[in-house]
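Every protein chain except one is present and positioned as in the full complex.
And then chain A:
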Amino acid sequence: MRHEPKRPRGRRIDWAGYAMLLPSYTIYFVFTLLPLCCTIVYSLTDFDGFSAMNFVGLSNFSRLLRDGIFLRAAQNTLVYALFTILPPIAIGLLLAVTVNGRLLFNRFCRAAFYLPYVVSMVAAATVWYWMYDPSSGLFNMILSALGLEPRNWLFEPGTALACVIVMSIWKIVGYNMIIYLAGLQSIPGELYEAAKIDGAGGVQRFLKITVPLLRSTTFFLFVMACISSLNVFEQVSVMTGGGPANATTTIVHQIYQAAFQQYEMGYASAMAVLLVAVTMLITLLNFRYGNAADAADM
């Protein structure tokens, strides 16, 4: 046997690694990382997508702060996020704990709660658009059957955003339930037995065992919900188009309008920079204070 110099394990370089990374990393770099840098550069210009761009400093950002419609969009997005982050997480947890126990039709119920998540947002928004329809929709039928005044739902500034929020909660709750169900499987049953023997009631067991031990799941759902709620677009675009009177327009809806309807790509990029900054800030804060090591093994 030929004598080879002993090298510590792992010093050999696997050149194949670069070849294996090449296709996916190229796509990832070109369509995620590079664009992030481009967005930042565009946000400092008057880019319109066609002609040469001029550097305009921070004027896009100062314009944002004076743009009433954008401020309305930011406010709408925050209200939307407020109602579509925590309530669905709480409902999802309660559902998961309930369907985790013994129930009639358990499998059917789980599938029923989960199905809206699989349905495309456009299809879901279309169906709910019809249910909110003032003349032939389900909700007004129920109201008139109860002898109440019909509403204009999506066509009324006061109720439009709430209607979009209710639909979005309906769509996401099942996803939260499934993730929590998986988390519940990792809690050892003996903990509950021991607590029972110590005389802890159902509510106490839920608050003292289930909730704390599902912390990393909650953390994960919270981060994901923050990202998706701050970037809401499809349901707004399909159900209301941002109206009535900008009552439901959101930040991404404004980005879409500015970039692809008015071709103000520099201005749209400024909105995008603001949005990604807020998204990253929230994610990092979550990791800092939400005990990241628990949630994702990085």
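Convention: a contact is a pair of C-beta atoms (placed from the backbone, for glycine too) under 8 Å apart; a residue touches a chain by one contact, two chains touch by 3 or more; residues count from 1.
To be clear about the criterion, contacts and distances are computed from a predicted model.
> With one chain of the assembly withheld, which option in "Carbon-monoxide dehydrogenase medium subunit", "FAD-dependent oxidoreductase", "Multiple sugar transport system permease protein" or "Glutamyl-tRNA(Gln) amidotransferase subunit A" matches that chain's UniProt protein name?
Listed in its UniProt record, the absent chain's protein name reads "Multiple sugar transport system permease protein".
> One chain is left out of this view; which of A:Arg12, A:Arg66 or A:Arg288 touches it in the full complex?
Among A:Arg12, A:Arg66 or A:Arg288, only A:Arg12 touches the chain that is not shown.
> So which of A:Ser59, A:Thr159, A:Asn246 or A:Thr283 would be touching the chain we can't see?
A:Thr283
> Which chain A residues touch the hidden chain?
That gives, for chain A, the contact residues 10-18, 20-21, 23-25, 27-36, 38-39, 42, 49, 95, 98-99, 101-105, 108-109, 111-116, 118-124, 126-131, 133, 136, 138, 141, 170, 173-175, 178-179, 182-183, 216-217, 220-221, 224, 227-228, 231, 233-234, 237-238, 252, 255-256, 259-260, 265, 268-269, 272-273, 275-276, 279-280, 283, 294-298.
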